[in-house]
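A single protein chain has been omitted from the complex, and every remaining protein chain is retained in its original position.
Our next item is chain A:
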Amino acid sequence: MLSIFKSIPTHMDYKGQKLAEQIFQGIILISAVIGFVYGLIVEQFGWTVYIVLGGFAVSCLLTLPPWPMYRKNPLPWQPVVPETSAESNQKPPENIQKKKKHK
């Protein structure tokens, strides 16, 4: 079950995560205000609930999948250093070598 979820790409970069959070909070707060006012006017609290649920659905669509807009600021990783790691991949390193590498 969980492996199915793990196979879906869900990555967002850090700025994307912040953006997604701000977007869903904004959408739900706005829909809450609209729903409250509308429910107060038509005297039906059910409409308030429905409008907030609508906002919930919209923000699910917008912020749950990792859309490209949340991946515009990838972290600048260090470029791959080819030498030692390539050698160690070819030959299984001995214990002493491994300890040195960790230091």
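We adopt the following convention: a contact is a pair of C-beta atoms (placed from the backbone, for glycine too) under 8 Å apart; a residue touches a chain by one contact, two chains touch by 3 or more; residues count from 1.
By definition in this document, contacts and distances are computed from a predicted model.
Chemist: What name does the UniProt record list for the absent chain among "ESCRT-II complex subunit VPS25", "Vacuolar protein sorting 55", "Signal peptidase complex subunit 3" or "RNA polymerase II holoenzyme cyclin-like subunit"?
Modeler: "Signal peptidase complex subunit 3"
Chemist: List the residues of chain A that touch the chain left out of this view.
Modeler: Residues touching the hidden chain, for chain A, are 5, 8, 10, 12, 17, 20-21, 24-25, 28-29, 32, 35-36, 39-40, 42-45, 48-49, 52, 55-56, 59-60, 63-66.
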